[in-house]
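Below is a structure I'd like to ask you about.
One chain of protein is taken out of this complex; the other chains stay put.
And now, chain A:
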């Protein structure tokens, strides 16, 4: 028994998502960053290979390198996903929203679903386009989608980009603050995770962090002791479901 119909609430949340300056800025920015870096990364890597540079990592794999740019484009996506929830609280809009949709679980899930849909469409496009741009910039060293593991890695990338947006959205709903959420997640995703993931001593543990685990989904190779692509995406899914479940439980109980 709910107060509003599901399509009506989804429609409402879609209008909200498309009508703020935040989304009009962050989403195109995410595309520009990831596509730009994909091109730059591909070109410079090709240059390094052609000139026989010893700066090139010994385990160079064209498929893997097709997703390097995504990490940075993701920064803007995550801001969008966080704002979807946190702006409701910082602006006071949450009271108008819950007065219009008092079935809070419905409101919450509709919002997460809209974040997931936007991430799937915009983020998915970014993943595929970045991959193709990098490969064509690599020229003769590039891989094609028909290479073994390539299509699976791209699909893994799409799954990653969807979950890595839904997870911060759910965390933002828990914390109800833009600054706090970004203050925790940004360093985690872009500093702590990558740093711990590089140090061999902390790597076995760090690979279970949401972003580190999710990024395994785009790798075609896994060393022993490393999460496989499937396991990686499963770990990120678990993080996301946990955050979403806690958020769902809390929004139904808390005073708005």
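Quick note on the criterion: a contact is a pair of C-beta atoms (placed from the backbone, for glycine too) under 8 Å apart; a residue touches a chain by one contact, two chains touch by 3 or more; residues count from 1.
Here is the rule we use: contacts and distances are computed from a predicted model.
Set against the options "Peroxiredoxin family protein", "Fe-S cluster assembly protein SufD", "Xanthine dehydrogenase family protein subunit M" or "ATP-binding cassette domain-containing protein", the UniProt name belonging to the omitted chain is "ATP-binding cassette domain-containing protein". Within the full complex, the residue among A:3, A:44 or A:242 touching the omitted chain is A:3. In the complete complex, the hidden chain is touched by one of A:16, A:35 or A:176, namely A:16. Across the interface with the omitted chain, chain A contributes residues 1, 3-5, 8-9, 11-13, 15-16, 19-22, 87-88, 91-93, 95-103, 253, 255-256.
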